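One protein chain is absent from this view; the other protein chains keep their places.
And then subunit A:
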Amino acid sequence: MTTNPLRDPRDRRLPRVPEPCALVVFGITGDLARKKLLPAVYDLANRGLLPTNFALLGFARRDWDDVDFAELSRTAAREHARTPWREEVWERLSNSVRFIQGSFDDDDAFDELARTLGELEGSHGIGGNAAFYLSIPPSMFPVVLKQMQRTGMAESTPERWRRVVVEKPFGTDLPSSRELNGLVDSVFGADDVFRIDHYLGKETVQNLLALRFANTLFEPVWNSAHVDSVQITMAEDVGIGGRAEFYERTGAARDVLQNHLLQLLALTAMEEPVEFSAEEIRTEKLKVLRAISVPKDMARFAVRGQYEQGWLAGQRAQGYRQEDKVADDSRTETYAAVRLGVETRRWAGVPFYLRTGKRLPRRVTEIALSFRKAPHLPFAPTDTEELGHNQLVVRVQPDEGVTLKFGSKVPGSVMEVRDVSMDFLYGEQFTEASPEAYERLLLDVLLGDATLFPRNAEVEASWAVIDPLEEYWASTTPFSYRAGEWGPRAADEMLASEGRAWRRP
């Protein structure tokens, strides 16, 4: 029996709207909150996806009152919102915006937060439900979590849910991530912890599952019998910006490889989930992550790089060591490429080449499956000189979409086969309707849908892959590459030694 007679699973027009709830953001004055979270909240409200009883609470050290905060939120939301600005939407929202001033070790401030939540329960009818978004450095987690435990804010009961949203980095290695997970999971229940990997909120990533499991065309060739190799790339054209302090400690492998790239690998390599549910999808992803093998010959198959000064997009770019607050002899990598294997029947023997880097020629994220060459070609060898591997490329960003590369006859009187590509442009056509990643993920948190959030076991399995690499790298110096080129030579040699080459995205 349905509990709400107006809800009808066939009624696809009615959006999924969360229950009445509050969203509490710690570190509301930070960059992420202003550029992503607040606009996402506005966009959700504008699309009618927020519950009718909703409150937004900001917590930060700054000495503000509700009015200042409402003004800041308004400016931030208006500046970065994806959907058109409607003053009336914001007005409704701003009625339920509260600001709590205090530092994280301030007992009074947390008591006030708890009190305000209690008040809103009555005055705004949020029913006691709340999601806490920790938009703060991980070093602050313990103190904030302890405070929440002390005030009893973190407890889910049958009458109300309390959830916590954590941003990466989820630790810096396996032991630290275990410790962090243990801490978060001890304050909140494991099911109430949402780890945001915003890549998973992207439409194409979700489309990867549709592509693989809704079609008959791709799955039969999605294995080592047909796939020669897989390349997963996440390239950025920007440098480290103002994040030197964080980056010096972290590096490309911990910053990107450990989370985004391994998650993309998991989605690419996983088996079909029993059903399209959070639990089943996470189970399959975890199996893949646990089956990942690191190269034995690290010197050849785990390459780090660091950018030197160069030219990028017509502008001079300074080298990493010349960036503000970076040590002159820094050995932090800004580029990492590694050859991984997935030890399952489906993938045994297929190399997964993962690479990420900063100050590369352009910003692009993609998954490319390169297929084996035909075992026999009835054409003369000269006819097919231009024919490469067939490829299926899932472009995650920008220009979200799918490209299929295959050989085709060049028009003319002679037989000549050359590679051509067939394009499906996802993003460009659906941009207006497809929500921003944060919007989607925030909504999922409020709905309690954990499909797109990695589970703690996944995070730990990912660190288990990264740790041996970091251990090897600890004693090495990254190769250098010029800003504006596709990484160090050693990365090219890594593929060349196996008769392959990086795809130029």
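Side notes on the structure shown:
By definition in this document, a residue touches a chain if its C-beta (ideal position, glycine included) is under 8 Å from a C-beta of that chain, and two chains touch if they have at least 3 such contacts; residues count from 1.
Note that in this section contacts and distances are computed from a predicted model.
The complex includes a chain that is not drawn, and of the options "ABC transporter permease", "NADH-quinone oxidoreductase subunit M", "Cytochrome bc1 complex cytochrome b subunit" or "Glucose-6-phosphate dehydrogenase assembly protein OpcA" the UniProt name matching it is "Glucose-6-phosphate dehydrogenase assembly protein OpcA".
Contact with the chain not shown here comes from a single listed residue; of A:R34, A:R74, A:H124 or A:R339, that residue is A:H124. Touch with the chain that is not drawn comes from one residue among A:E19, A:D185, A:E248 or A:D419, which is A:E19.
Subunit A residues in contact with the hidden partner, per the touch definition given at the top, are 1-8, 10-15, 17, 19-20, 45-46, 48, 51-53, 86, 88-89, 92, 95, 122-125, 127, 158-159, 401, 422-426, 428-430, 432-433.
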